[in-house]
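Below is one structure, written out as structure tokens; the observations come after it.
Note that one protein chain is taken out, while the other chains of the complex remain in position.
So that you can tell them apart, the chains are marked A, B, C and D in the order they are listed, and the count of residues begins at 1 in each.
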Amino acid sequence: MQRIGVFVCWCGSNIAGTVDVKQVAKALESEPGVVFSTDYQYMCSKSGQDMIKDAVRDHRLTGIVVCSCSPRMHEATFRKTASAAGLNPYMVEIANVREQCSWVHKDIIIGTQKAIILGRAAVAKVNLNAPLTPGESPVTKRALVIGGGIAGIQTALDIADAGFEVDIVEKKPTIGGKMAQLDKTFPTLDCAACILTPKMVDAAQHEKIRIFSYSEVSSVGGFVGNFTVSIRKKARYVNEDICTGCGACVDKCPMKKVPNEFNLGMDNRRAIYIPFAQAVPKVATIDPNACNMLKNGKCGVCAKVCTAGAIDYTQKDEYIEEKYGAIVVATGFDPISLDKFDEYAYNNSKDVITSLEFERLTNAAGPTQGKLLRPSDGKHPEKIVFVQCVGSRCSSCSEKGKEYCSKICCMYTAKHAMLTRDKYPDTEVYVFYIDVRTPGKSFDEFYRRAVEDYGVKYIKGSVGKIVPEGEKLVVQGSDLLNNRQVVIDADLVVLAAAIEPDKSARPLATMLTASMDTNDFFTEAHPKLRPVESPTAGVFLSGACQGPKDIPETVSQASAAAAKVIGLLSKDKLVGNPCVASSDELMCNGCSSCERVCPYGAITYEDKEFRMPDRTVRVRRVAKVNPAVCQGCGCCTVACPSGAMDLRGFKNDQIMAEVDAICK
Amino acid sequence: MRKCLYKDIHKIFARVAEKMPLYIPAKTGDEKAEYKKWSEGDELFEGLNTVKSPKDLFFPQSEDLVRFKTEGKNIEITDVREDKGPFAVFGVRACDAKSFEVLDRVFLTEPRDSYYASRRENATVVTLACSRPSETCFCKTFGIDAGEPGGDVSAWIAGDDIVFSANTEKGSAFLDIIGELTEECSCDAVDREKEKIAVIMERLPLSDLTTDGFGGGKTEDLFNRAEWAELSEACLGCGTCTFVCPTCQCYDIKDFKSGNGVVRYRCWDSCMYSEFTKMAHGNNRLTQKERFRQRFMHKLVYYPENNDGLYSCVGCGRCLKSCPVSMNIVKVMKKLGGKKND
Amino acid sequence: MNSNKLCLEIIRMSGTDPKKCMACGKCSATCPAYKEMEYHPHQFVSMIKNGEIAPLMESESIYRCLTCFACVERCPRGVEPAKLIEATRLAVVRQQGKNRVTPDSIPALLDEDIPQQALVSAFRKYTK
Amino acid sequence: MQVNEYKPLIVAFCCNWCSYAGADLAGNNRADYPAEVKIIRVPCSCRVNPTFVLKAFQRGADGVIICGCHPGDCHYTSGNYYTRRRMAMLFSMLDYLGIERERTRLEWVSAAEGAKFAATMRDFVQKVAALGENKRLEDLRCKK
Partner (left out) sequence: MQKITEKHLAEKAKDLLSQGKVSAVLGWRRGEFDYDVTPALFTDADEIENGLVYNCFCGANLSKYLVSKIRAVEGRMLVFLKPCDTYSINQLFTEHRVDREKVYIVGIPCNGMADITKIRNAVGEGITGVSGDECLRVETLYSDEPAELCLADVMSERCVNCKSKKHVAYDELLGDEGEVLDSHRFDEVERIERMSPDERFAFWQRELSRCIRCNACRDACPACTCEVCVFNNPASGVESKAPVNEFEEKMFHIIRAFHVAGRCTDCGECSRVCPQNIPLHLLNRKLIKDMNECYGEYQAGEAVGGVSPLTDYTAEDGEPGDLIRRRDTDA
């Protein structure tokens, strides 16, 4: 049985004005468990708190009920008071007799009656309270960033600058991501490589940053502060530590016809290759699907020419296990496949290209050394049609397109159109648009310049079909403003393909137990207030893996995620919320209902041996709640059919006792 | 003996109901029947067995015993028993009438159960002989004569008449109440009816079932028999058999916290439940096999051992009809009866 | 029936939802009969959405639509303009005496180049 | 309100993050609502077990209202979505059993909606009062 002290606060006249506090204190004195009951002008004042401390000592109180303002105001205060008096802070309950009573009810009789009932409910609850101790878990002061694009690089740099070790895992042979493939960046038109490559170098040279390129995460265990991650370093058949990146092997490799993925297959590379000149790490990688030596043991030229002796055909995939306190997902995006959009003839004509391909075509380091030439015949295109919203905002064709707006296409299309007109003023440039969406600093001005200063012809409407005819592409579209159908004989068509999360994100989300939306973008812990955190504690989101983003947005989110990680890693220990769910394994059926509704992936299962009453041993699957991950919503308690799952601090019997007390 | 036309039975009911509440078996839905308080329009259910037996009238499924009321730190205790006064129950079959004897031996021996006793004393039991027993009936196994149903008044439906015969003082008083609706008669028609019943009883599929191998003193023979495992394997552990049984008398006393006090009540319990007689150390019957065995050992061995050979099964056949998995005392008796563990 | 009610009826008959339209114009961009039509597929969508049904019902456009369903196939929002046009045509045909083709008019239409099947289906489609 | 008017007993389960804060705001704004409403704080509306609702009726409540964050705003991202499904099923089931549907309600009240909280409570109390005492889900043992 508890020994409960009741403290009724006057809050000056705030409560005492419409609640007879003396009567409340007196009425609650006779409640079961109550051994002391009093009232005071300001319970939250120092003398009020001292009064509580004295009463705890004098009356050997085990529980406290404060009838005062909202617990959202002073629950923490009184918990500290209890703590100072040697009580467990969770033995305190607040009856909210100010916001819910004196402030909303004018009549003192009614107010007093209700205050007594609210007090009674709090007493009933405290009678069933149990001391709670928040779990503590140590924090591994290292972070993992998954994805080495601009988002991952920025996050890693910020975390490392704060003094924490960071590992970047990048699945490609080099970091840099999509931004490395871009030519210029909107709206300022500075060259992507010029602003990105210094950051790549910074990351490579940072003493706190390790880059695992050509690597993938293969499994994730543990929880916030204590993740264990297994990283698969794919065999690149080149000893990274020795390779100097001189490129001699690349020059001599006889396998010359391997499509170059960095240039989206618009030119070729060798079987041993360095993706691009500024690659980080600048080491060669052998493509095992193209290399003759690896495929049938014939060749070995690269090993012969490598003076450093870095080539190692026997290299195997290597698994590295590391511990981290925080994980940042920065897996980025990809343009969608356009295979299913027959009307655009993407698969029928080399001269129908995506915007990313266009970036490579105009990039000085691209397949045409920056000259805008048609992929089919290398001629200079005179009429170019840009088509926006290809696969975006597509609500009826989920199997081929995306329902959302890809956000960045309007701006890069304006950029492409403008740059084309700038470099080749003789070119006619058309842009088919549905809406031009340019919210962002200097964005609309940028688009207007394309129209007004560069004479790009924007047509409000869509393209219905593109038919290659001879050297031309016949583009049939609608011009809605003039209510006519237009036909343009174009030389080149550029499709602004929708973007989607990288394909590796889904399996990664499963490993991380991080939730995703229906489009496979990672879900935020709160769409407004916690936009860079995943609902899974310790997992943070950076860049386009969370939703379509342009570079400035990506970088700011990357830094924001870093700030959250730094906040987490600067703690020595994580003190959990003790009001977490816990499962009574004797009653648990192991049915997985709770796991399915847990937004945090806090529930796992284990097979446990039970000694049955008849002395047999039975192995049963039971749920386990990780208190460091559980946030205490209690959703699982209702999903649980057997009632094995309960929520500390808001236990079933506590809530039902409150119901009883109120309905008494 | 007194008789009246069976089609005028409702007049009898009306007359009795003027004097005291009358309970008769009546239909509750399309298919099942229950003992219920008679009111105008209710018709006697002519089938044999109600789902629940009439033991409900003396030992209801749940009854409040006492109420504790807390006011602040004071507790006030009130006896909340309902004293219903005299009542009559009509249409009780021989097996159910016999079951009262089984219950009496439990509740009326010291310490006497005053709740039960009061209802028994207040009740006039009018029985009715079975002219069309069911294939599940086996009262004969326990020496019960379906043609001599007993109780305070025995009744037979003989031809177009219903014939009454008082067995006790309460019975005579009952016949006085219905006196002017009935006329004196000889016992010839009843004797003919009894003979008919005796013939039918012989024809029943379970008429050859005997209690050989059971009874007091057989604990050691039966307790460790291997067959219990197979017999109990389908048992779901529900309480259907116990709750429909006229002789099962186990109950639990529980407290219900009403918010403004405590209601102490008792309710039927079932030895088939895993929580039955659960104690601080846990449960003494650990598996369904043991719980299953308990129920039948109690009916066929322990009870007769302590009650002069009286079995606490009356062969009413309710459990045969109600068990969700069709496991029942007949199957147990056939499997274990007459054999020794060797 | 007033024009708004008729529009709702046409929407119901077609089983489509013109409110889903985002005015991209892809239906009209893809339409092979565009030049033959006074009102184009996107106009059907927007006019029916806005309750302007009379001009459409009076227009020859409803018979110029080839029902090739290119717009249905291409529409990124699942609005399915051809179904709206079809429903409009039905609404007209259902009116008394509004059969587009009568048995008498068939002989005049006979032409070696027209497959007989086309006539049969036109007859089915354009009459009550 | 008149003195002799029938006063229903209302149990309101409020989620800590939105609706309880909304009730606090109603208090801050001195927005009047009937004293028959008694609030029980839960971390999230998804903590409310259908059993609690039934228990409240058993104990003598005349109406039960559950308040949570607006869909999409749940502090725990998805709790209120589960609540919505569970309560839709519970309320429908009660309706199926012939129990007055106005006795139960689910409302979304944000921390900024003090006025909505008060108005909702006023409306709910009025609707429940019009039904009179809860007879169809009462437990006579719990009556005084």
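The rule is short, and it goes like this: contacts are C-beta pairs under 8 Å (C-beta built on N, C-alpha and C of every residue); 3 or more make two chains touch, one makes a residue touch a chain.
This structure is a prediction, so every number in the text was calculated from the model and none was measured.
Peer 1: Among the chains present in the display, which ones are touched by the chain that isn't there?
Peer 2: A, B, D
Peer 1: Among B:F59, B:F214, B:W268 or B:F292, exactly one should touch the missing chain; which is it?
Peer 2: Reading the full complex, the residue touching the unseen chain is B:W268.
Peer 1: Since one chain has been left out of the picture, which residues of chain D touch it in the full complex?
Peer 2: Residues of chain D in contact with the hidden chain: 50-51, 54-55, 57-58, 71-72, 78, 81-82, 84-101, 104-106, 136-141.
Peer 1: Using the touch rule from the top, list residues of chain B that touch the missing partner.
Peer 2: Missing-chain contacts on chain B: residues 28-32, 34, 47-48, 51-52, 61-62, 132-135, 200, 203-206, 230, 233-234, 236-240, 242-244, 252, 254, 256, 265, 267-270, 273-275, 320-322, 324-328, 330-331, 334.
Peer 1: Which parts of chain A are in contact with the chain that was left out?
Peer 2: So the residues of chain A touching the unseen chain are 586-593, 596-597, 605, 618, 620-621, 639, 641-644, 652-653, 656.
The definition used in the following text is that only the chains that are shown with their structure count from here on.
Peer 1: Identify the chains adjacent to both chain A and chain D in the sense defined at the top.
Peer 2: B
Peer 1: Ranking chain pairs by contacts, what comes out on top?
Peer 2: A-D
Peer 1: From the C-alpha centres, identify the chain that is farthest from chain B.
Peer 2: C
Peer 1: Can you work out the whole-Å distance between the CA centroids of chain C and chain D?
Peer 2: Each chain's C-alpha centroid was found; their separation is 52 Å.
Peer 1: Using the touch definition from the top, which residues of chain B touch two or more other chains?
Peer 2: 259-260
Peer 1: What's the contact topology between the chains, one of line, ring, star, complete, other?
Peer 2: Other.
Peer 1: Mind pulling up the chain C residues that touch chain A in the complex?
Peer 2: 20, 22-31, 34-35, 40, 42-43, 70, 74-79
Peer 1: What part of chain A is in contact with chain D in the complex they form?
Peer 2: Per the stated touch rule, the residues are 70-73, 96, 98-101, 103-107, 110-111, 113-114, 117-118, 121, 515, 523, 525-527, 535, 579, 597, 599, 631-635, 637-639, 647, 650, 652, 655-656, 658-660, 662-664.
Peer 1: For chain D, which residues count as touching chain B in their complex?
Peer 2: That would be residues 59-60, 139, 141-142, 144 of chain D.
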